[in-house]
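To keep things clear, I will list the structure first and then write my remarks on it.
All protein chains but one are shown in place.
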Amino acid sequence: MTATIFATPDEALDGIADGARIMFGGFVSAGAPSNLVLALKRRGVRGLTIMANNIGFGDLLDELCEGRQVAKAIATFAVRASSARESNFEAQYRRGEVELELVPQGTFAERIRAGGAGIGGFLTRTGVGTQVAEGKEVHSWQGEEWLLERPLRADVALLKAHRADRLGNLQYRLAGRNFNPLMATAADLVIAEAEEIVETGELPPDAIHTPAVHVDRLVRCDPVEVRWDGR
Amino acid sequence: MTATIFATPDEALDGIADGARIMFGGFVSAGAPSNLVLALKRRGVRGLTIMANNIGFGDLLDELCEGRQVAKAIATFAVRASSARESNFEAQYRRGEVELELVPQGTFAERIRAGGAGIGGFLTRTGVGTQVAEGKEVHSWQGEEWLLERPLRADVALLKAHRADRLGNLQYRLAGRNFNPLMATAADLVIAEAEEIVETGELPPDAIHTPAVHVDRLVRCDPVEVRWDGR
Amino acid sequence: MAAEGKARLTRELVAMRVARELPPGATVNLGIGLPTLVGAFAPPEANILLQAENGILGYGGFSEDAFDPDLINAGGQPVTLNPGASTFDSAASFAMIRGGHIDVAVLGGLQVSERGDLANWSVPERGGGSIGGAMDLAVGARRLIVAMAHTTRDGQPRIVRECAYPLTARRCVDLIVTDLAVVEVGAGGLTLREVAPGWTPEEVAALTDAPLRVAADVGEMAL
Partner (left out) sequence: MAAEGKARLTRELVAMRVARELPPGATVNLGIGLPTLVGAFAPPEANILLQAENGILGYGGFSEDAFDPDLINAGGQPVTLNPGASTFDSAASFAMIRGGHIDVAVLGGLQVSERGDLANWSVPERGGGSIGGAMDLAVGARRLIVAMAHTTRDGQPRIVRECAYPLTARRCVDLIVTDLAVVEVGAGGLTLREVAPGWTPEEVAALTDAPLRVAADVGEMAL
């Protein structure tokens, strides 16, 4: 289906309700759908399960914790080993108010890809013999041990593209690509903010990173300035 | 490692010996490394296991069968249901002279990707209840049956790129991409023919389809004209 | 039998009937053979996005231009690209297919069983056949339409109780469109929805091995 273009990020989130499972593209400052995150904060929906590479590391997701909108996070960076500085998420996590599933980054990426690709599970050596293996099937093959990891899907994916066309094709820029194209395939409703929306046909077919079939809603937004200080 | 550039496709095949397991990019006429296939024919190595989407359907791989170089094929199109026309491969297959492992195309793609990505196996619904399931583990999960499919790797991958840079980055053109970027990750030695080789730095980072880390050898070749008549 | 001399629909008319099943904006994969004809009968205003499993979304008609070896559909036929077309590798293409992102697939068939099992890739007595993307499409597409001749050349039914030919996938077919009829596959078996002009439900049922329930509102095939 052709993507629908919305005038504001708030309108683009129409229908997202309490308890939604939401994926967020982005890696620290790169390719994060910050306009959509801020609109989700304004929307005030609660009990969310959020899936993102990081929360509280140069992203705006931690702001969702201000209003206690997050019930659970699935992430690769969410808790610091040092207590130098504490995010809202960490404080709530340490008080037992939010749940956290910490996932190795490669497994996180692969699980999302599997969720979008109709793969029912995959075997990886990552995590064998660690806390990550707890409760998972271990397979032996070719003299190695492998964990069976399961696909990850969401109700909604919120993405940040550099450029979109009106049909819904997306291009990302440099390290802004990261999890965005994977999440585009793994959610029932896919909403992307783009810095620019061009006419259909302007993007060369070989240079499109996410084909339009994966994108339901678009909104044009100037990027929100975000910078992590590394702490 | 930076790619090494060779003057001719014959020199680029240096070291390939009898019994090699070789992947070939390409889908019918699109993105097929025909110069390298013809060089492999001239090289005369035998007992090959070849992995390609198709053999004898608008490709030149069937010519390898003229000199009986192929011992086994892993492919998705190799035998016609009609006997209207017979390729060398089909004739040899029907006489029991070559071995054939017929694979669903999506499973073929995913197995190669798994081979390049360190995945020890994956679950797919494709092939359940068919001949393809013979000898494979069947898993039950979420009320469905899934086949456990294993990764596919090769000694050598022969690829066709549209454009390369001297470092080894590759770009493909339109439907010429197909299996090429997957095979680039799944072989010990990766050799690509390219219609053009440009200076390193000329390809935009976001428009590179195969990063240079995957490519060992390059050779510049004009494409060989191939067209399938559909029979 | 009187029905034997009657005219059956041409391949083009079967394709035209299939095209009416495609909802506006649908993403559709057309298999090799008869199904490739369907694209030409989808009205442009329906904005159908055609996917080819060799890595194209948004291809158009068959190309009349100079042959471009890198611009073919999955049947090897030269095609054009519509505005907004994108290209991708085979893993991404089958992630699209197997991940449920294709609304409708149209495949050719050798046999379809009353449960919706499909056999479409191998004729053992003719020495085999090839799988291509058929098994992936049969399993992954949200809706699967099989377009085929109602009987073999020597008059044997292709809609059967059990497939004799090697299966492509089990319980995958949603609708069968033949040169004689439109048959829906449901939990309770097969329902005859439409018959070709000039044919009666009884005549179609006589050329069908599997039991056919005749729909209360059975009509002539809408072309």
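What to note about this one:
As written, the chains take the letters A, B and C, and residue 1 is the first residue of each chain.
Assume a residue touches a chain if its C-beta (ideal position, glycine included) is under 8 Å from a C-beta of that chain, and two chains touch if they have at least 3 such contacts.
This structure is a prediction, so every number in the text was calculated from the model and none was measured.
Put simply, the hidden chain is in touch with A, B once you look at the whole complex. Check A:A3, A:M23, A:L61 or A:V103 against the missing chain and you find that the one touching it is A:V103. Mapped onto chain A, contacts with the missing chain fall at residues 27-32, 53, 57-58, 75-83, 90, 94, 102-110, 112-113, 124-132, 162, 173-182, 209, 223, 225-228, 230. Not every partner is drawn; the one left out touches chain B at residues 1-2, 113, 115-119, 165, 167, 169, 185-186, 200-201, 203, 205-206, 208, 211-214.
The rule is short, and it goes like this: only the chains that are shown with their structure count from here on.
Distance between chain A and chain C, defined via averaged C-alpha coordinates, is recorded as 37 Å. Centre-to-centre spacing of chain A and chain B amounts to 33 Å, using the average Cα coordinate of each chain. Along chain B, residues 110, 124-125, 173-174, 177, 209 each make contact with two or more other chains. Residue positions of chain C touching 2 or more other chains: 56, 81, 87-88, 91, 94, 97-98, 139-140.
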